[in-house]
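Below you'll find the structure I mean.
All protein chains but one are shown in place.
== chain A ==
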Amino acid sequence: MQPTKEQSLWMYENMVVSRRFEEAIEKIYLEGKTPAFNMANGPIPGEMHLSNGQEPVAVGVCAHLDADDIVTATHRPHHQAIAKGVDLKKMAAEIFGKSTGLSGGRGGHMHLFDPAVNFACSGIIGESCGPACGAALSRKMQNKPGVAVAFLGEGAANQGAFHEALNLAGSWTLPVVFVIEDNSWGISVPKSESTAVARNDVRAAGYCMPGHYIPGNDPHAIFDIAGQAIARAREGNGPTLIEVETYRLAGHFMGDAEQYRPEGEKDALFAKDPIPRMRERLVADGHAAKDLDALEDRAEARVAEAIAYARNSEYAPDSDALTAVYV
């Protein structure tokens, strides 16, 4: 399954938006955190898990989804949220903790919820899987269209929640796709030292579903396999497990010194940065460089607008902390 010209450009644009967004967040995150780094300070406090390098997974999968489909995301959710169509301005404002944020500042960057596009998060490893099964079950029981995609990291494939969810999805033939973003690091522990199998796609066999491994962090290859899996789910043929080789270009969180990385690994990863590679491919496919320049400018403007919106928004009253526990 190959993307149309429009789908290719959509993927590239969302990758660029995600990257520019995170570059902006990275810069602002450091405000108020120098000379001494204290996570609690600055306009964006708390942990910050950047997803730069992992954009191909989000766009290759979400290119096949519309607003009505469900995505459950991880503690590293920006690229997934952007590709799913979460409102960028409200998302930025949420990360700034402002009243105009998705939850008015109650959730923050690990808890992005946008019911308008059926996007939910969990900051707990592996906990995207069960809710995706439930949403898929809901569609099946209500005879409504829609598939659920659970994103998770390769470390989450060692959680019980992952295995329980795969068994449920397999037993109940649910329209759900599990997408593992294998960036090869669970914070500081490499996949090779934490996981009994070299590739998690083989685990699909234990749950009677197809498993695919996609090397190379390649948006087109991801588009192909994810498209097949999502079509399979839509047709009522049940779940699929996909593991994608991807690259975490940043630390686990901002402030991570990454001393666990072997010498030269980061340089090698940056040399394979998927965004310039995607642009090269688009040019080779006949897209005009000036059109891609314009697309990049548009992406940058969108990000600038979202960041300005977040910066200029007000904080909610302190006492808003006490509301919205119940509906």
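Things worth noting here:
As a convention for this text, a contact is a pair of C-beta atoms (placed from the backbone, for glycine too) under 8 Å apart; a residue touches a chain by one contact, two chains touch by 3 or more; residues count from 1.
The rule we apply is simple: contacts and distances are computed from a predicted model.
Chain not shown in the complex: UniProt lists it as "Alpha-ketoacid dehydrogenase subunit beta", one of "Alpha-ketoacid dehydrogenase subunit beta", "Heme exporter protein B", "Stage 0 sporulation protein KD" or "ABC transporter ATP-binding protein".
Only one of A:135, A:152, A:226 or A:306 touches the chain withheld from this view, namely A:135.
Listed residues A:11, A:44 or A:148: the one in touch with the omitted chain is A:148. Screening A:152, A:168 or A:310 against the full complex identifies A:168 as the residue touching the chain left out. Residues of chain A that touch the chain left out of the display are 70, 72, 101-104, 106-107, 111, 113, 115, 118, 120-122, 124, 127, 129-139, 141-142, 148, 160-161, 164-165, 167-168, 171, 323-327.
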